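Omission of a single protein chain aside, the complex is shown with its protein chains in their original locations.
To keep things simple, chains are lettered A, B and C as they appear, and every chain counts its residues starting from 1.
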Amino acid sequence: MSKLTWAMIGGGKGSQIGPTHRISAGLDGHFHLVASALDADPERGKAFAIDLGIAPERAYGSWQEMLEEERDRSDRPDLVTVATPNATHYEITSAFLTAGFDVLCEKPLTMTTQEAERIVAITRETGRVCAVNYGYSGYPLVRQMRAMVAAGDLGRIRLIKAEFAHGFHADAEEADNPRVRWRYDPAQAGVSAVFADAGIHAFHMACFVSGQAPREVSADFASLVGDRQLEDDAMLNIRLDGGALCRLWTSAVAIGRMHGLTLQVFGEKGGLSWQQQHPEQLLFTPLGGRTQILERGDAGLSAEAVRASRIPIGHAEGMPVAFANIYHDLADVLRAKKAGRAPDPLALHYPTAEDGLLSMRAIAAAANSAGSGGRWTDI
Amino acid sequence: MSKLTWAMIGGGKGSQIGPTHRISAGLDGHFHLVASALDADPERGKAFAIDLGIAPERAYGSWQEMLEEERDRSDRPDLVTVATPNATHYEITSAFLTAGFDVLCEKPLTMTTQEAERIVAITRETGRVCAVNYGYSGYPLVRQMRAMVAAGDLGRIRLIKAEFAHGFHADAEEADNPRVRWRYDPAQAGVSAVFADAGIHAFHMACFVSGQAPREVSADFASLVGDRQLEDDAMLNIRLDGGALCRLWTSAVAIGRMHGLTLQVFGEKGGLSWQQQHPEQLLFTPLGGRTQILERGDAGLSAEAVRASRIPIGHAEGMPVAFANIYHDLADVLRAKKAGRAPDPLALHYPTAEDGLLSMRAIAAAANSAGSGGRWTDI
Amino acid sequence: MSKLTWAMIGGGKGSQIGPTHRISAGLDGHFHLVASALDADPERGKAFAIDLGIAPERAYGSWQEMLEEERDRSDRPDLVTVATPNATHYEITSAFLTAGFDVLCEKPLTMTTQEAERIVAITRETGRVCAVNYGYSGYPLVRQMRAMVAAGDLGRIRLIKAEFAHGFHADAEEADNPRVRWRYDPAQAGVSAVFADAGIHAFHMACFVSGQAPREVSADFASLVGDRQLEDDAMLNIRLDGGALCRLWTSAVAIGRMHGLTLQVFGEKGGLSWQQQHPEQLLFTPLGGRTQILERGDAGLSAEAVRASRIPIGHAEGMPVAFANIYHDLADVLRAKKAGRAPDPLALHYPTAEDGLLSMRAIAAAANSAGSGGRWTDI
Partner (left out) sequence: MSKLTWAMIGGGKGSQIGPTHRISAGLDGHFHLVASALDADPERGKAFAIDLGIAPERAYGSWQEMLEEERDRSDRPDLVTVATPNATHYEITSAFLTAGFDVLCEKPLTMTTQEAERIVAITRETGRVCAVNYGYSGYPLVRQMRAMVAAGDLGRIRLIKAEFAHGFHADAEEADNPRVRWRYDPAQAGVSAVFADAGIHAFHMACFVSGQAPREVSADFASLVGDRQLEDDAMLNIRLDGGALCRLWTSAVAIGRMHGLTLQVFGEKGGLSWQQQHPEQLLFTPLGGRTQILERGDAGLSAEAVRASRIPIGHAEGMPVAFANIYHDLADVLRAKKAGRAPDPLALHYPTAEDGLLSMRAIAAAANSAGSGGRWTDI
């Protein structure tokens, strides 16, 4: 099985998310990094690319240059990852899709709903793959949750309780730090800060696990540090189209909480509870029964969870391995396209441009609702 | 130090809360049970009273009878506990207060705000003690939280995250069980079910710990099982008068959660996290520092926590001991009244009729808000 | 059901264990404290007794005085608790048993095996009840463990892993503190320090839960702080007569561990895990199956656990309630004796003089083994 070729835009030296992408893409040996435009500073980007083993002639100084040169190569990359600043996602992703590349874009897919709609339209017209990196949905036990819900183990879903709360923007004295400040500046961040940045992962997971689409939202946004223009804490109530209610809390001021992504799902016949900080255990309580601890790697898990799992039970696989499942899915889909066969249905769990669009709609609706005293607003 | 005398109304054989009151009141040896009207069935109540060691002539068949006989005794009880069905609290409590007794009433204090206002008025006119059993505020580490907030260890409080979620009313087939059904019947339960029953404890704790009063609420109520008329799941956003925002989730359909009472407090300078299922540990994270585990019984805790603690570190004290702190406070206050001295200021942490009134206001406001799409409503 | 009468020797003002006994004995209303000799200082003891509500004429200055006066009373106490310094247990307990009292003695029952044998002989001759306070065996879920083992849920027991480790004697600078020092002085503490003081509880629980008697031991004792003459850390391997192997670690230098009493039991068909710091949950893993969380108060627990449980699920009952189960057992046994009926078989789980003797044998054997390089030694 020969490797697929891969290109990266953004994610240069010092980037937080860059190394995670390289670890995740390479982890199963599916992708080989052959081209890049890693940095806004062309020289820095090229030098780092060469460090990473990319041939000098494919170490580009900008994404435009890369697009120009690579579009006509016969060996052009099988997948392009876009990990640049948020405001550039739309332009780059749509350009590469239009030029016939398959793309994995970091979230958010775009800055506005309209842009996301256009990307969805492009993918429909061109048949290109466009994935969005809601990578936490790659955790084996998150996929187990989805499989159990789909199998009816919980009966009809009544309630989803989702959280993504951290405390890394709680320091008023650091509020002016440029790494933090831009997130609360509407000109750079759009209509939402912490929901668009952190809470949106919990939102995606609620939809992913329940298999339901969001219909309307009532949101309360709060700015609790200094005079921030965007929210650093938010509470959302979301009604889904299958009848489930989702309550979602997200915060950047919860001192003492790390990346506190948690998901609880309550149905007619049972409840599930998972937390990202201990991703190897899933609690399942059947109605009237005892809580059971499901361990990743355990016998008796779903095909979805087994496929997403690599190493023996009892050892934490961790987040890079979870993210690798997105690349693993894409590798299968891209190879199937090349081979003219249908992909493994279990590979179709990666988040798509449609998911990216849904997120943009949810952000817009939540901001509208929060701006009008929590009025229920269509998504 | 001679014992105080104590009478009990309700809490008869088979009652859930009765044994907890008897354990808690007796635990420190402050109170001696001398009179009672334990049961709606007079004969059952008398028989059980005699089992409990009450003299036959003070084992009454009804609270009216007890009131009649005890009001003129020179050795009338120092404290009367009211643990009858909710709808009777107002009538009994107000009757005993008016007759000059000091009362500890189970929550809710009344069924309506107006009734609660009248009880507060009575206590102001008569100088009688009227406590309401928000007993979870008796946990030593909950008092530690209050003390740390009051001492400024967290700086200005920005956010309180409170939960009281369980799954004991999740079974649709048991929804008609009379022990469950009445709670969702407006005629018997009033305007709220799970918030009034469970969430209100979390509400009280948020106010208690922050030292702030609630000002307005935006609530979402949901009925997720069958055709219940009252909510079995609720989300509230509450603004407090000191600037804190409280987000409170309460549920009766969260299968797999036991009495899941939790409290997280986030201020400018740190965060606290406590959960009732493991009440002996409190997590404190100073801004920019490492999370510390505070153990009940540890050196260096506040005077409030030390006073509320009895047994050596490393052994769970448990809930009956927490509730005993309410009786411990009352014993001090009642003895001080008798002796004409000021009570220990640390004894003034028990929940009062004013707290009971505040709860009734919050319930009414939350139900109003929920009924109007989550509109912010004054408490 | 009238109360039983109760007397206390030791456990005066400032004692750690005294309040726990009073809370536990009084908690269910079984025992009424009527006589005492609380303190080595007669006047302090009498004054505190009167504070506790004991009639002045039964507030004795010494246990000898109490024995003299109470032995001939027709209303002499139904139960005498001995909570004096360890070295006096034998003399007091044997004197009261011989005089016809029923006794609950704090552990250790005696200082030597020979003394413990004499107490067992006295109880056999006289038919008196002599209990020893291995109170942790009163936890409902510890009794659940015993019931599950007895019911064969785990199959033949292969291995027991027991721990009682704390760090309260780890400070070299406090080693000379008299409250700590006497424990490491052979003249006062006998042949063992931390095993005799802390580990012995874990030893009792291993025997209690497995229903097996210890046969031989190989021990390693270590003195890790200063020049202590007795061990502050010990590891024991114990072979039980039903084929189980017990590995037991106990320590007083484990900084960061509170009273870390834990018990794991592994059989042919499953495993159990319990820890005293979170006593409300028991983990059960059937062979080849998922771990289940058993909650105290849950439906489907054993009769032993149900009988030992008082308050609703989801609320920690705590250690005083666990200890109260020893008093609860004794109350049933004493009432049965008075009534000439057989006691409830479920009440026969309290630790007896035979258990006390077994502990003394185990301490002696472990010290011998440790002194001879870990040689396997009969218990």
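Definition applied: a residue touches a chain if its C-beta (ideal position, glycine included) is under 8 Å from a C-beta of that chain, and two chains touch if they have at least 3 such contacts.
This is a predicted model, so every value here is computed, not measured.
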Checklist entry - Wait, the hidden chain, what does it touch out of the ones we have here? => result A, B, C
Checklist entry - Which listed residue (C:77, C:199, C:270 or C:356) would be found touching the missing chain in the intact complex? => result C:270
Item to check | Touching residue (missing chain; options C:5, C:291 or C:309) | outcome: C:291
Next on the checklist: I'm checking contacts with the chain that's been left out. Which of C:50, C:95, C:150 or C:222 qualifies?
Outcome noted: C:222
Checklist entry - In the full complex, which residues of chain C touch the absent chain? => result 158-159, 161, 165, 167, 170-172, 218, 220, 222, 224-225, 233, 235, 237, 245, 247, 249, 251, 253-257, 264, 266-268, 270-273, 283-288, 291, 373-376
Item to check | Touching residues (missing chain, whole complex) on chain A | outcome: 1-3, 16, 19-20, 22-23, 26-29, 51-53, 166, 258-260, 276-280, 295, 310-321
Item to check | Positions on chain B contacted by the hidden chain, ascending | outcome: 283, 288, 290-295, 298-300
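Keep this in mind: only the chains that are shown with their structure count from here on.
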Next on the checklist: To test your reading of the model: what rotation angle superimposes chain A on chain B by C-alpha positions, in degrees to the nearest 5?
Outcome noted: 180
Checklist entry - Hey, how far is the Cα centre of chain B from the one of chain C, in Å? => result 34
Checklist entry - Roughly how many whole angstrom separate the Cα centroids of chain A and chain B? => result 43
Checklist entry - Using the average of all C-alpha atoms in each chain as its centre, how far is it in Å between chain A and chain C? => result 55
Checklist outcome for this item: Within chain C, the set of residues that touch 2 or more other chains is 295
